[in-house]
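For this depiction, one protein chain was excluded, whereas all remaining protein chains were kept in their positions.
Let's look at chain A:
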Amino acid sequence: MKRRKFDMAAVPGNAARGVDDRFQVATPLRRLLNKVFPDHWSFLLGEIALFSFIVLLLTGVFLTFFFEPAMTEVVYNGSYAPLRGTPMSAAYASSLDISFDVRGGLIMRQMHHWSALLFMAAIVVHMLRVFFTGAFRKPRETNWIIGSLLFWVGFLAGFTGYSLPDDGLSGTGLRIASAIMLSIPVIGSWLTSSIFGGEFPGTIIISRFYIAHVLLIPGLLLALISVHLGLVFKQKHTQWPGPGRTNGNVVGERMFPRYAIKQGGFFMVVFGVIALMGGLFQINPIWLFGPYEAWVVSAASQPDWYVMFLDGSTRLMPAWEINIPIGDGYVIPPLFWPTVVLPGILVGLSTLYPFLEARHLKDRKSHNLLQRPRDVPARTAVGAMAVSFYMVLTLSGANDVIADKFQISLNAMTWAGRIGLLVVPPLAYYVTYRICLGLQQHDREVLAHGVETGIIRRLPDGRFIEVHQPLSAADHDGHGALEYGGWVVPKKMNRLGALGPAIRGFFYPIEKPAEAPVSPGHPPVEPRAEREEIGSGERR
(Lines give C-alpha, C1' and ligand atoms only; values in the text may rest on other atoms or scores of the structure.)
Protein backbone atom coordinates (compact mmCIF):
# COMPACT_ATOMS: atom_id res chain seq x y z
CA MET A 1 0.00 0.00 0.00
CA LYS A 2 1.32 3.36 -0.93
CA ARG A 3 1.71 5.60 2.00
CA ARG A 4 -0.14 8.88 1.53
CA LYS A 5 2.17 11.83 1.62
CA PHE A 6 1.45 14.19 4.44
CA ASP A 7 0.78 17.64 2.99
CA MET A 8 1.76 20.21 5.57
CA ALA A 9 0.41 23.14 3.58
CA ALA A 10 -3.10 21.68 3.50
CA VAL A 11 -3.38 21.39 7.27
CA PRO A 12 -4.81 24.85 8.05
CA GLY A 13 -7.33 24.62 5.23
CA ASN A 14 -8.46 21.17 6.25
CA ALA A 15 -8.71 22.16 9.88
CA ALA A 16 -10.75 25.23 8.98
CA ARG A 17 -13.04 23.12 6.81
CA GLY A 18 -13.44 20.68 9.67
CA VAL A 19 -14.39 23.44 12.08
CA ASP A 20 -16.86 24.99 9.67
CA ASP A 21 -18.47 21.59 8.98
CA ARG A 22 -19.26 21.31 12.63
CA PHE A 23 -20.00 24.89 13.71
CA GLN A 24 -20.85 26.78 10.48
CA VAL A 25 -18.80 29.79 11.53
CA ALA A 26 -17.51 31.04 8.19
CA THR A 27 -20.22 33.65 7.60
CA PRO A 28 -20.51 35.02 11.15
CA LEU A 29 -16.73 35.10 11.45
CA ARG A 30 -16.42 37.08 8.23
CA ARG A 31 -19.08 39.49 9.47
CA LEU A 32 -17.08 39.97 12.66
CA LEU A 33 -13.79 40.44 10.84
CA ASN A 34 -15.41 42.94 8.54
CA LYS A 35 -17.38 44.97 11.06
CA VAL A 36 -16.67 48.65 10.58
CA PHE A 37 -15.73 50.86 13.51
CA PRO A 38 -15.51 54.64 13.35
CA ASP A 39 -12.36 56.06 14.88
CA HIS A 40 -11.78 59.10 17.06
CA TRP A 41 -9.55 59.55 20.08
CA SER A 42 -12.50 60.24 22.35
CA PHE A 43 -13.91 56.75 21.62
CA LEU A 44 -10.93 55.25 23.48
CA LEU A 45 -11.84 56.61 26.90
CA GLY A 46 -14.30 53.83 27.71
CA GLU A 47 -11.69 51.31 26.69
CA ILE A 48 -9.34 52.56 29.38
CA ALA A 49 -12.04 51.54 31.86
CA LEU A 50 -12.39 48.13 30.22
CA PHE A 51 -8.64 47.53 30.21
CA SER A 52 -8.24 48.65 33.82
CA PHE A 53 -11.02 46.21 34.70
CA ILE A 54 -9.02 43.39 33.13
CA VAL A 55 -5.94 44.42 35.11
CA LEU A 56 -8.14 44.55 38.23
CA LEU A 57 -9.25 40.97 37.65
CA LEU A 58 -5.69 39.75 37.06
CA THR A 59 -4.10 41.48 40.06
CA GLY A 60 -7.15 40.79 42.24
CA VAL A 61 -6.91 37.06 41.71
CA PHE A 62 -3.27 37.22 42.78
CA LEU A 63 -4.19 39.06 45.98
CA THR A 64 -6.85 36.50 46.95
CA PHE A 65 -4.15 33.84 47.23
CA PHE A 66 -2.60 35.66 50.17
CA PHE A 67 -5.37 37.68 51.80
CA GLU A 68 -7.16 36.29 54.83
CA PRO A 69 -10.59 37.85 55.17
CA ALA A 70 -11.01 37.39 58.90
CA MET A 71 -11.33 39.70 61.87
CA THR A 72 -9.82 37.16 64.25
CA GLU A 73 -7.40 38.96 66.55
CA VAL A 74 -3.79 37.99 65.94
CA VAL A 75 -0.48 39.44 67.12
CA TYR A 76 1.60 40.62 64.19
CA ASN A 77 4.93 38.90 63.83
CA GLY A 78 5.91 39.69 60.24
CA SER A 79 8.88 41.54 58.79
CA TYR A 80 7.61 45.08 59.32
CA ALA A 81 9.37 45.84 62.60
CA PRO A 82 7.43 48.93 63.76
CA LEU A 83 4.19 46.93 64.09
CA ARG A 84 5.64 43.72 65.50
CA GLY A 85 3.82 42.60 68.62
CA THR A 86 0.74 44.71 67.86
CA PRO A 87 -2.63 42.99 68.20
CA MET A 88 -4.61 43.35 64.97
CA SER A 89 -7.12 41.56 62.79
CA ALA A 90 -5.99 38.69 60.57
CA ALA A 91 -7.14 40.74 57.58
CA TYR A 92 -4.76 43.57 58.41
CA ALA A 93 -1.92 41.18 59.24
CA SER A 94 -2.30 39.37 55.92
CA SER A 95 -2.45 42.71 54.07
CA LEU A 96 0.86 43.62 55.72
CA ASP A 97 2.20 40.24 54.67
CA ILE A 98 1.20 40.92 51.07
CA SER A 99 3.12 44.20 51.30
CA PHE A 100 6.25 42.89 53.03
CA ASP A 101 6.45 39.10 53.06
CA VAL A 102 5.08 38.10 49.67
CA ARG A 103 7.65 38.52 46.93
CA GLY A 104 6.24 41.08 44.49
CA GLY A 105 3.08 41.40 46.60
CA LEU A 106 3.40 45.13 47.08
CA ILE A 107 3.50 45.95 43.39
CA MET A 108 0.44 43.75 42.83
CA ARG A 109 -1.42 45.52 45.64
CA GLN A 110 -0.47 48.93 44.32
CA MET A 111 -1.33 48.01 40.72
CA HIS A 112 -4.69 46.76 41.94
CA HIS A 113 -5.37 50.02 43.74
CA TRP A 114 -4.15 52.23 40.90
CA SER A 115 -6.16 50.37 38.30
CA ALA A 116 -9.24 50.74 40.51
CA LEU A 117 -8.69 54.50 40.61
CA LEU A 118 -8.09 54.54 36.87
CA PHE A 119 -11.19 52.40 36.26
CA MET A 120 -13.40 54.91 38.05
CA ALA A 121 -11.68 57.89 36.44
CA ALA A 122 -12.04 56.41 32.96
CA ILE A 123 -15.72 55.69 33.61
CA VAL A 124 -16.32 59.30 34.59
CA VAL A 125 -14.40 60.78 31.66
CA HIS A 126 -16.08 58.36 29.23
CA MET A 127 -19.45 59.32 30.67
CA LEU A 128 -18.66 63.00 30.13
CA ARG A 129 -17.71 62.26 26.52
CA VAL A 130 -20.96 60.41 25.94
CA PHE A 131 -22.95 63.15 27.62
CA PHE A 132 -21.42 66.17 25.93
CA THR A 133 -21.57 64.65 22.44
CA GLY A 134 -25.14 63.41 22.77
CA ALA A 135 -24.18 59.78 22.29
CA PHE A 136 -26.77 58.74 24.88
CA ARG A 137 -29.73 59.64 22.66
CA LYS A 138 -32.10 57.14 21.15
CA PRO A 139 -31.37 54.26 20.47
CA ARG A 140 -28.63 54.15 23.14
CA GLU A 141 -30.52 55.07 26.33
CA THR A 142 -30.17 51.54 27.72
CA ASN A 143 -26.43 51.70 27.39
CA TRP A 144 -26.38 55.07 29.11
CA ILE A 145 -28.29 53.59 32.04
CA ILE A 146 -25.95 50.59 32.21
CA GLY A 147 -23.01 52.98 32.12
CA SER A 148 -24.26 55.05 35.03
CA LEU A 149 -24.99 51.86 36.96
CA LEU A 150 -21.42 50.78 36.25
CA PHE A 151 -20.20 53.90 38.05
CA TRP A 152 -22.19 53.08 41.16
CA VAL A 153 -21.34 49.38 41.13
CA GLY A 154 -17.69 50.37 40.62
CA PHE A 155 -18.09 52.71 43.56
CA LEU A 156 -19.28 49.81 45.72
CA ALA A 157 -16.47 47.61 44.42
CA GLY A 158 -13.96 50.29 45.36
CA PHE A 159 -15.44 50.88 48.79
CA THR A 160 -15.65 47.20 49.73
CA GLY A 161 -12.13 46.76 48.35
CA TYR A 162 -10.36 49.44 50.29
CA SER A 163 -12.22 48.44 53.45
CA LEU A 164 -10.76 44.93 53.32
CA PRO A 165 -7.25 45.60 54.74
CA ASP A 166 -8.95 46.74 57.98
CA ASP A 167 -6.34 49.44 58.57
CA GLY A 168 -6.85 52.63 60.55
CA LEU A 169 -8.05 54.66 57.58
CA SER A 170 -10.42 52.14 56.05
CA GLY A 171 -11.88 51.24 59.44
CA THR A 172 -12.80 54.88 59.92
CA GLY A 173 -14.46 54.80 56.49
CA LEU A 174 -16.36 51.70 57.51
CA ARG A 175 -17.44 53.43 60.71
CA ILE A 176 -18.84 56.31 58.66
CA ALA A 177 -20.56 53.85 56.31
CA SER A 178 -22.24 52.21 59.29
CA ALA A 179 -23.38 55.65 60.51
CA ILE A 180 -24.79 56.37 57.04
CA MET A 181 -26.80 53.15 57.12
CA LEU A 182 -27.92 53.94 60.68
CA SER A 183 -29.26 57.30 59.54
CA ILE A 184 -31.89 55.78 57.22
CA PRO A 185 -35.30 56.41 58.79
CA VAL A 186 -37.22 53.48 60.30
CA ILE A 187 -35.00 50.62 59.12
CA GLY A 188 -31.56 52.15 59.78
CA SER A 189 -30.61 50.33 62.96
CA TRP A 190 -31.98 47.00 61.72
CA LEU A 191 -30.15 47.32 58.42
CA THR A 192 -26.83 48.19 60.07
CA SER A 193 -27.12 45.48 62.67
CA SER A 194 -27.98 42.92 59.98
CA ILE A 195 -25.08 43.88 57.75
CA PHE A 196 -22.50 44.08 60.53
CA GLY A 197 -23.90 41.09 62.39
CA GLY A 198 -24.55 43.11 65.54
CA GLU A 199 -23.10 46.35 66.83
CA PHE A 200 -20.30 48.03 64.87
CA PRO A 201 -17.72 46.70 64.07
CA GLY A 202 -18.66 43.13 64.98
CA THR A 203 -16.53 40.26 63.75
CA ILE A 204 -18.05 39.34 60.39
CA ILE A 205 -18.07 42.44 58.20
CA ILE A 206 -14.68 41.82 56.55
CA SER A 207 -15.70 38.29 55.47
CA ARG A 208 -18.97 39.62 54.07
CA PHE A 209 -17.27 42.47 52.25
CA TYR A 210 -14.74 39.99 50.92
CA ILE A 211 -17.25 37.75 49.21
CA ALA A 212 -19.05 40.83 47.89
CA HIS A 213 -15.78 42.26 46.61
CA VAL A 214 -14.38 39.14 44.97
CA LEU A 215 -17.53 37.43 43.74
CA LEU A 216 -20.82 39.29 43.83
CA ILE A 217 -19.74 42.75 42.69
CA PRO A 218 -17.20 41.61 40.04
CA GLY A 219 -19.84 39.21 38.74
CA LEU A 220 -22.28 42.07 38.43
CA LEU A 221 -19.64 44.29 36.83
CA LEU A 222 -18.74 41.59 34.36
CA ALA A 223 -22.39 41.08 33.44
CA LEU A 224 -23.03 44.80 33.02
CA ILE A 225 -19.82 45.31 31.02
CA SER A 226 -20.71 42.39 28.72
CA VAL A 227 -24.15 43.80 28.02
CA HIS A 228 -22.65 47.27 27.58
CA LEU A 229 -20.17 46.04 24.96
CA GLY A 230 -22.72 43.75 23.35
CA LEU A 231 -25.04 46.70 22.83
CA VAL A 232 -22.25 48.84 21.38
CA PHE A 233 -21.61 45.99 18.97
CA LYS A 234 -25.25 45.44 18.10
CA GLN A 235 -26.24 49.07 17.77
CA LYS A 236 -22.95 50.01 16.09
CA HIS A 237 -20.85 52.88 17.33
CA THR A 238 -21.85 56.50 16.91
CA GLN A 239 -19.70 58.66 14.66
CA TRP A 240 -18.88 62.31 14.19
CA PRO A 241 -20.42 64.07 11.22
CA GLY A 242 -18.09 64.50 8.25
CA PRO A 243 -17.78 63.91 4.55
CA GLY A 244 -19.77 60.86 3.51
CA ARG A 245 -21.05 60.21 7.01
CA THR A 246 -24.78 59.95 7.48
CA ASN A 247 -27.14 58.80 10.17
CA GLY A 248 -27.52 55.55 8.26
CA ASN A 249 -23.92 54.43 7.80
CA VAL A 250 -20.71 53.83 9.69
CA VAL A 251 -17.53 55.22 8.17
CA GLY A 252 -14.30 53.88 9.55
CA GLU A 253 -12.04 50.86 9.51
CA ARG A 254 -12.94 47.22 9.43
CA MET A 255 -12.35 45.63 12.80
CA PHE A 256 -9.55 43.39 11.56
CA PRO A 257 -6.70 43.79 11.31
CA ARG A 258 -5.84 47.43 11.85
CA TYR A 259 -8.56 48.41 14.32
CA ALA A 260 -8.07 45.31 16.48
CA ILE A 261 -4.32 45.75 16.43
CA LYS A 262 -4.66 49.30 17.64
CA GLN A 263 -6.95 48.11 20.44
CA GLY A 264 -4.48 45.44 21.50
CA GLY A 265 -1.62 47.93 21.47
CA PHE A 266 -3.65 50.38 23.49
CA PHE A 267 -4.45 47.71 26.08
CA MET A 268 -0.75 47.01 26.48
CA VAL A 269 -0.06 50.73 26.88
CA VAL A 270 -2.74 51.08 29.58
CA PHE A 271 -1.41 47.96 31.30
CA GLY A 272 2.14 49.33 31.09
CA VAL A 273 1.14 52.68 32.57
CA ILE A 274 -0.62 50.92 35.44
CA ALA A 275 2.51 48.83 36.04
CA LEU A 276 4.65 51.98 36.13
CA MET A 277 2.25 53.64 38.55
CA GLY A 278 2.04 50.52 40.72
CA GLY A 279 5.81 50.36 40.93
CA LEU A 280 6.71 54.03 41.21
CA PHE A 281 3.86 55.76 43.02
CA GLN A 282 2.97 54.70 46.52
CA ILE A 283 -0.74 54.25 47.13
CA ASN A 284 -2.54 53.44 50.37
CA PRO A 285 0.52 52.66 52.57
CA ILE A 286 -1.55 50.74 55.12
CA TRP A 287 1.46 50.03 57.35
CA LEU A 288 1.63 53.73 58.21
CA PHE A 289 -2.02 53.84 59.32
CA GLY A 290 -1.85 51.02 61.87
CA PRO A 291 -4.67 48.61 62.61
CA TYR A 292 -8.19 49.98 62.98
CA GLU A 293 -8.91 51.13 66.50
CA ALA A 294 -12.22 52.86 67.18
CA TRP A 295 -10.52 55.66 69.14
CA VAL A 296 -7.74 56.57 66.72
CA VAL A 297 -8.00 58.85 63.74
CA SER A 298 -5.76 61.44 62.16
CA ALA A 299 -6.44 64.67 60.36
CA ALA A 300 -6.65 64.51 56.57
CA SER A 301 -8.56 61.24 56.58
CA GLN A 302 -9.70 61.21 52.96
CA PRO A 303 -11.33 58.38 51.06
CA ASP A 304 -10.43 57.45 47.47
CA TRP A 305 -11.20 60.22 45.04
CA TYR A 306 -14.51 58.90 43.75
CA VAL A 307 -15.94 58.81 47.28
CA MET A 308 -14.74 62.29 48.13
CA PHE A 309 -17.82 64.05 46.75
CA LEU A 310 -19.95 62.26 49.34
CA ASP A 311 -17.48 63.18 52.05
CA GLY A 312 -17.75 66.76 50.83
CA SER A 313 -21.54 66.79 50.82
CA THR A 314 -21.47 65.41 54.37
CA ARG A 315 -19.14 68.16 55.51
CA LEU A 316 -21.18 70.93 53.93
CA MET A 317 -24.54 69.76 55.27
CA PRO A 318 -25.85 72.09 57.97
CA ALA A 319 -26.80 70.44 61.26
CA TRP A 320 -30.48 70.17 60.46
CA GLU A 321 -31.98 67.44 62.57
CA ILE A 322 -35.64 66.55 62.15
CA ASN A 323 -37.37 65.47 65.32
CA ILE A 324 -40.69 63.71 65.16
CA PRO A 325 -42.40 64.08 68.55
CA ILE A 326 -44.39 60.84 68.61
CA GLY A 327 -44.03 58.52 71.58
CA ASP A 328 -40.42 58.64 72.75
CA GLY A 329 -39.60 60.73 69.71
CA TYR A 330 -37.97 59.80 66.42
CA VAL A 331 -35.05 61.40 64.59
CA ILE A 332 -33.95 61.91 61.02
CA PRO A 333 -30.25 62.78 61.44
CA PRO A 334 -28.64 65.39 59.16
CA LEU A 335 -26.31 62.67 57.85
CA PHE A 336 -29.24 61.09 55.98
CA TRP A 337 -29.63 63.87 53.40
CA PRO A 338 -26.13 64.22 51.93
CA THR A 339 -25.26 60.53 51.97
CA VAL A 340 -28.48 58.68 51.14
CA VAL A 341 -30.87 61.17 49.56
CA LEU A 342 -28.31 63.05 47.46
CA PRO A 343 -26.82 59.92 45.81
CA GLY A 344 -30.36 58.71 45.25
CA ILE A 345 -31.23 61.91 43.42
CA LEU A 346 -27.99 61.75 41.43
CA VAL A 347 -28.67 58.17 40.33
CA GLY A 348 -32.21 59.11 39.35
CA LEU A 349 -31.26 62.24 37.44
CA SER A 350 -28.36 60.68 35.61
CA THR A 351 -30.24 57.57 34.52
CA LEU A 352 -33.32 59.51 33.47
CA TYR A 353 -31.47 62.28 31.62
CA PRO A 354 -31.83 60.82 28.09
CA PHE A 355 -35.58 60.55 28.55
CA LEU A 356 -35.88 64.00 30.12
CA GLU A 357 -34.02 65.58 27.22
CA ALA A 358 -35.95 63.69 24.55
CA ARG A 359 -39.21 64.66 26.21
CA HIS A 360 -38.18 68.28 26.48
CA LEU A 361 -37.14 68.46 22.82
CA LYS A 362 -39.99 66.18 21.66
CA ASP A 363 -37.29 64.21 19.89
CA ARG A 364 -38.24 60.63 19.06
CA LYS A 365 -35.79 59.98 16.24
CA SER A 366 -32.74 57.73 16.36
CA HIS A 367 -29.41 59.52 16.34
CA ASN A 368 -26.16 57.95 15.21
CA LEU A 369 -24.29 61.16 14.50
CA LEU A 370 -22.64 62.93 17.41
CA GLN A 371 -23.06 66.57 18.21
CA ARG A 372 -20.31 69.01 19.04
CA PRO A 373 -20.87 70.37 22.56
CA ARG A 374 -21.05 73.94 21.24
CA ASP A 375 -23.97 73.07 18.99
CA VAL A 376 -26.19 72.10 21.92
CA PRO A 377 -25.53 74.91 24.38
CA ALA A 378 -28.31 73.96 26.80
CA ARG A 379 -27.09 70.39 27.29
CA THR A 380 -23.45 71.45 27.48
CA ALA A 381 -24.35 74.06 30.08
CA VAL A 382 -26.33 71.52 32.13
CA GLY A 383 -23.30 69.23 31.97
CA ALA A 384 -21.00 72.03 33.11
CA MET A 385 -23.41 72.67 35.96
CA ALA A 386 -23.25 69.02 37.02
CA VAL A 387 -19.47 68.94 36.75
CA SER A 388 -19.06 72.09 38.82
CA PHE A 389 -21.48 70.74 41.44
CA TYR A 390 -19.38 67.59 41.65
CA MET A 391 -16.15 69.59 41.79
CA VAL A 392 -17.34 71.78 44.67
CA LEU A 393 -18.32 68.65 46.60
CA THR A 394 -15.04 66.87 45.83
CA LEU A 395 -12.95 69.88 46.85
CA SER A 396 -15.01 70.18 50.02
CA GLY A 397 -14.15 66.56 50.72
CA ALA A 398 -10.59 67.80 51.13
CA ASN A 399 -11.40 71.16 52.67
CA ASP A 400 -9.40 70.45 55.82
CA VAL A 401 -6.29 69.77 53.75
CA ILE A 402 -6.87 72.88 51.65
CA ALA A 403 -7.43 74.93 54.81
CA ASP A 404 -4.22 73.56 56.28
CA LYS A 405 -2.00 73.96 53.21
CA PHE A 406 -3.22 77.43 52.27
CA GLN A 407 -3.62 78.75 55.81
CA ILE A 408 -7.35 79.36 55.41
CA SER A 409 -9.82 79.09 58.26
CA LEU A 410 -11.49 75.68 58.23
CA ASN A 411 -14.89 77.20 58.95
CA ALA A 412 -14.40 79.64 56.09
CA MET A 413 -13.71 76.69 53.77
CA THR A 414 -16.94 75.02 54.89
CA TRP A 415 -18.92 78.20 54.29
CA ALA A 416 -17.24 78.74 50.94
CA GLY A 417 -18.32 75.21 50.00
CA ARG A 418 -21.90 75.75 51.18
CA ILE A 419 -22.27 78.98 49.26
CA GLY A 420 -20.25 77.68 46.31
CA LEU A 421 -22.51 74.68 45.96
CA LEU A 422 -25.46 76.98 45.37
CA VAL A 423 -23.74 79.71 43.39
CA VAL A 424 -21.11 78.03 41.20
CA PRO A 425 -23.36 75.65 39.19
CA PRO A 426 -25.76 78.34 37.87
CA LEU A 427 -22.76 80.51 37.11
CA ALA A 428 -21.14 77.61 35.24
CA TYR A 429 -24.39 77.17 33.30
CA TYR A 430 -24.45 80.80 32.20
CA VAL A 431 -20.77 81.02 31.32
CA THR A 432 -20.81 77.73 29.38
CA TYR A 433 -23.91 78.74 27.47
CA ARG A 434 -22.29 82.01 26.41
CA ILE A 435 -19.05 80.27 25.43
CA CYS A 436 -21.00 77.80 23.27
CA LEU A 437 -22.84 80.61 21.52
CA GLY A 438 -19.58 82.46 20.96
CA LEU A 439 -17.93 79.39 19.42
CA GLN A 440 -20.93 78.80 17.20
CA GLN A 441 -20.82 82.37 16.03
CA HIS A 442 -17.14 82.15 15.21
CA ASP A 443 -17.71 78.98 13.16
CA ARG A 444 -20.40 80.73 11.16
CA GLU A 445 -18.20 83.76 10.71
CA VAL A 446 -15.36 81.69 9.25
CA LEU A 447 -17.77 79.87 6.97
CA ALA A 448 -19.16 83.16 5.71
CA HIS A 449 -16.00 85.26 5.49
CA GLY A 450 -13.11 82.84 5.43
CA VAL A 451 -10.03 82.13 7.47
CA GLU A 452 -7.91 84.93 8.88
CA THR A 453 -4.70 84.96 6.89
CA GLY A 454 -2.72 87.18 9.20
CA ILE A 455 -2.12 89.51 6.28
CA ILE A 456 -2.91 93.14 6.88
CA ARG A 457 -3.23 95.16 3.71
CA ARG A 458 -3.17 98.89 3.42
CA LEU A 459 -5.52 100.29 0.84
CA PRO A 460 -4.62 103.29 -1.31
CA ASP A 461 -6.94 105.47 0.73
CA GLY A 462 -4.95 104.63 3.86
CA ARG A 463 -7.36 102.14 5.43
CA PHE A 464 -6.02 98.89 6.82
CA ILE A 465 -7.95 95.74 6.18
CA GLU A 466 -7.42 92.19 7.28
CA VAL A 467 -7.31 89.71 4.43
CA HIS A 468 -9.49 86.60 4.70
CA GLN A 469 -9.26 83.40 2.69
CA PRO A 470 -12.82 82.34 1.85
CA LEU A 471 -13.46 78.62 2.23
CA SER A 472 -15.55 78.45 -0.91
CA ALA A 473 -16.08 80.41 -4.05
CA ALA A 474 -17.42 83.72 -2.86
CA ASP A 475 -20.57 85.17 -4.24
CA HIS A 476 -20.63 88.67 -5.58
CA ASP A 477 -20.85 90.08 -2.06
CA GLY A 478 -17.61 88.35 -1.16
CA HIS A 479 -19.49 85.95 1.12
CA GLY A 480 -19.09 82.20 1.09
CA ALA A 481 -22.21 80.10 1.03
CA LEU A 482 -21.00 77.11 3.06
CA GLU A 483 -23.41 75.31 5.35
CA TYR A 484 -22.21 74.33 8.80
CA GLY A 485 -21.70 70.57 8.74
CA GLY A 486 -21.55 69.84 12.46
CA TRP A 487 -17.83 69.28 12.39
CA VAL A 488 -14.61 71.22 12.89
CA VAL A 489 -14.34 74.34 10.74
CA PRO A 490 -10.75 75.02 9.69
CA LYS A 491 -9.68 78.29 11.24
CA LYS A 492 -6.00 78.46 10.42
CA MET A 493 -4.33 78.69 7.04
CA ASN A 494 -2.20 75.61 7.62
CA ARG A 495 -5.39 73.60 8.15
CA LEU A 496 -6.12 74.46 4.53
CA GLY A 497 -2.77 73.15 3.40
CA ALA A 498 -1.31 76.62 2.95
CA LEU A 499 1.91 75.80 4.73
CA GLY A 500 2.81 72.86 2.57
CA PRO A 501 3.45 69.43 4.00
CA ALA A 502 6.15 68.94 6.56
CA ILE A 503 9.18 67.00 5.38
CA ARG A 504 9.58 63.79 7.33
CA GLY A 505 12.84 62.46 8.64
CA PHE A 506 15.08 63.37 11.52
CA PHE A 507 18.41 64.38 9.92
CA TYR A 508 17.56 64.10 6.24
CA PRO A 509 14.26 63.72 4.38
CA ILE A 510 12.94 60.20 3.98
CA GLU A 511 12.13 59.84 0.32
CA LYS A 512 9.73 62.23 -1.24
CA PRO A 513 7.77 64.66 0.87
CA ALA A 514 4.42 63.23 1.95
CA GLU A 515 1.23 64.57 0.52
CA ALA A 516 -0.70 67.32 2.19
CA PRO A 517 -2.14 65.90 5.42
CA VAL A 518 -5.68 64.68 5.20
CA SER A 519 -7.44 63.82 8.44
CA PRO A 520 -7.41 60.04 8.82
CA GLY A 521 -10.77 58.49 8.40
CA HIS A 522 -11.96 60.97 5.82
CA PRO A 523 -12.44 59.76 2.30
CA PRO A 524 -10.44 61.89 -0.10
CA VAL A 525 -12.34 65.01 -0.93
CA GLU A 526 -13.12 65.83 -4.52
CA PRO A 527 -10.44 67.77 -6.35
CA ARG A 528 -10.17 71.25 -5.01
CA ALA A 529 -12.19 73.89 -6.72
CA GLU A 530 -10.06 76.41 -8.53
CA ARG A 531 -8.45 78.49 -5.82
CA GLU A 532 -9.69 81.98 -5.54
CA GLU A 533 -7.14 84.64 -5.31
CA ILE A 534 -6.65 85.49 -1.68
CA GLY A 535 -9.37 88.02 -1.20
CA SER A 536 -10.54 90.25 1.53
CA GLY A 537 -13.56 89.57 3.64
CA GLU A 538 -13.98 93.29 3.91
CA ARG A 539 -14.69 93.69 0.23
CA ARG A 540 -18.38 94.44 0.46
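The definition used in the following text is that a residue touches a chain if its C-beta (ideal position, glycine included) is under 8 Å from a C-beta of that chain, and two chains touch if they have at least 3 such contacts; residues count from 1.
Just so it is clear, contacts and distances are computed from a predicted model.
Participant: Which protein name, taken from UniProt, belongs to the chain you can't see among "Cytochrome bc1 complex Rieske iron-sulfur subunit", "Phosphonate C-P lyase system protein PhnL", "Sugar ABC transporter" or "MBOAT family protein"?
Facilitator: "Cytochrome bc1 complex Rieske iron-sulfur subunit"
Participant: Which residue among A:Pro185, A:Gly348 or A:Pro426 touches the omitted chain?
Facilitator: Looking across A:Pro185, A:Gly348 or A:Pro426, the contact with the absent chain belongs to A:Pro185.
Participant: Please identify which residue in A:Phe65, A:Tyr330 or A:Tyr430 touches the non-displayed chain.
Facilitator: A:Tyr330
Participant: Using the definition of touch stated at the top, determine which of A:Val74, A:Ala275, A:Val347 or A:Ile465 touches the missing chain.
Facilitator: Checking the options A:Val74, A:Ala275, A:Val347 or A:Ile465, the one contacting the hidden chain is A:Ala275.
Participant: Since one chain has been left out of the picture, which residues of chain A touch it in the full complex?
Facilitator: These residues touch the chain not displayed: 30-31, 34-36, 73, 79-82, 100-101, 103-104, 106-107, 110, 139, 172, 175-176, 178-180, 182-190, 192-195, 197-201, 236, 244, 247-254, 257-258, 261-262, 264-273, 275-280, 292-301, 311, 314-321, 328-335, 338, 366, 368, 399-400, 410-411, 414, 510-511, 520-524.
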